[in-house]
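With one protein chain withheld, the remaining protein chains of the complex are depicted in position.
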């Protein structure tokens, strides 16, 4: 189902599409929770409600690779059938582990599915997992690292983790607006808290900007993909990340914009500082030495 | 010899003092090259020239602990007799290794010195070093790390390393001036390129500011020592350090000043960005979308 | 095709089976090169020759997971169509990378194959690999570790690596014979050089022996699988492994046999020492103090 790159999945369009499928030929609604290439977060709860209004039995499958551990995911509350994630984003590990959280309904579906499977088959894994094992050689070092990462998330507290990502995302958007640049995501309700994709002004190649920043500041920003290629650069702010790392990151972008001659206003980093630390009287008027 | 905390060692005062020592009771002039507690760099070349003018045979002993590897040290050119340094600053290692570079003259002096010595005695070390050994158990892991650190310095090029520290120090001072705060070092020729000590305004405790910054941003700044206690905080910018780390550091200071209610003007980080990346047309006037 | 657990795949049986398939319904001969559960190495070159005699177009697919990097694998010479391996054995890395070496013939086969594929599809990977990329997020830390592992293998020299594994396997078998125990592999031409599976005497549970050894010496031996369950323990001797580690390993087995009351003769470790270091006059007769 085609969509707008500046928006998340449309709950009403999904509802409308399911409504014209009385034969239930549609087996699953598959949604990316947080779209890494655009910085748009789809509203899964609304999508679930739309599916329920359509009273359609399709499974709801949600890719949470760049959200889980950074942005709230409610597998049970949203009645998700399969939540998919990976180790390399909010779980702060190297790439190498994939995770599936599976509903009873999805489990029943897999038992009647006719796609030939071996390594991907859930049955073997469920059986072995009962006893704490894997049916095949597991990436045991990552499993041990996962335990540590989960302890870190618990220690900070999940709600604090989500709030931290929200603060960093708000500060990043404040910087982008101060630079006078445009955020790819068009709907504030769908702003991603784990990354922000930004348009360079017309006629200014985003990949050249990214190269300048990599070359001068040893910082690698994400590239625009598909129809956004060379028009967009992406600022990631997820995982093991703190206020000062964000300020350093935004400082690298601001200096890069200048070095690459991309038209912008100065002051993005200052706006981010204001966004991150709004307490106290305004600094400008308090000077009285 | 007492001095001013805002200044380095005075070459002319040293010369005057040596001139009234015809009996040569003074055995050595001992100078800290870069004073870590104040951010002042003494001009060793000028001190050597003053000693030579006094035609006094005292040894010149220089502590370069927080300069070597970050700020230029010219052991031979400055005719230093003993250059002392450690592993934990510009050499980017954990603490644990001390280094002495020793002139022929100092070597002769040690042979007639009457201070009882064992572990600190140079003779044993010189003898064992001839064959690449140590007379006692060396911190072998640090010796191996040192090899790697020296390769890193060579790869970047020493002149680039020094220039990097100079750029970071200039940007830091630009931030301090923008905040409207006062740098401890009073003489621009003696500004340290490896750290900057800054006065908080009268009536504002620097240690409370440091605590606020540690608490909110997990960043530990150096404290004022001795007569500067509670009046000064110190920003380190030496060793394995890059532009974005500096911007993050200064961002933490600026947010901390605000959070702690220390009177200041905003804009320190912006000033540092301008100082670090001055190329291109001024950002403010180039916006034409 | 059922086989004997003490033997490798039979070339003549494969040839006979292919000979009665004139319709070519058999698409592939799939062989495990080195069977990890039994310590038996199949003779892939002989199997290829048998397939060629049968003039059958089936693909030859070889699992080299516990051989590649430890035991010689000749992908081209043996005309293997797909060589499969993993990172976690002879390549000395954590688990997490899988490798396929694919012939032109296998590539053609994949283009006409009708099994639905996505992640496992070779086309996408081949395309991205041309430019040094992966179509999906790669386990980049393991890719970097792989480069280091390959440098280590090159530094030692592959023929030395194979000879080392051969020496260790011979010494292990010498120990097993000295203990009076039976090796699972029945055919000396098919002895594995990367692990040795050993029967405990009738009535003596191999898993209890393994537990004793784990408990006393913190050494985890492989268990018997399937029909060999509780009858067999496995001694691994592959990867980053040297003579002294082997002696320690065999010492743990010998002490474990004693501690668990498993009937055996002492002297296994001594036999291994003799096997590893046969130079010089026999030690027993050379004593002349």
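Observations
By written order: A, B and C. Residues from 1 in each chain.
We take it that a contact is a pair of C-beta atoms (placed from the backbone, for glycine too) under 8 Å apart; a residue touches a chain by one contact, two chains touch by 3 or more.
Keep in mind that what you see is a predicted model, and the values were worked out from it rather than measured.
Across the whole complex, the hidden chain's contacts among the shown chains comprise B, C. Contact with the undisplayed chain is limited, among C:4, C:148 or C:277, to C:277.
With the whole complex as reference, residues 180, 201-202, 216-219, 242-249, 251-252, 254-255, 257-259, 261, 263-267, 269-270, 273-274, 276-277, 279-284, 286-289 of chain C touch the missing chain.
Summarising the interface, chain B meets the missing chain with residues 86, 88, 94-96, 115-116, 137-142.
Note that only the chains that are shown with their structure count from here on.
Among the chains in view, A has its Cα centre nearest the centre of the complete protein Cα set. One simple way to say how far apart two chains are is to compare their mean CA positions; for chain A and chain B this gives 43 Å. Averaged C-alpha coordinates give centres for chain B and chain C that are 58 Å from one another. Between chain A and chain C the centroid-to-centroid distance comes to 42 Å (mean Cα coordinates, whole Å). Annotation for chain C: no residues touch two or more other chains.
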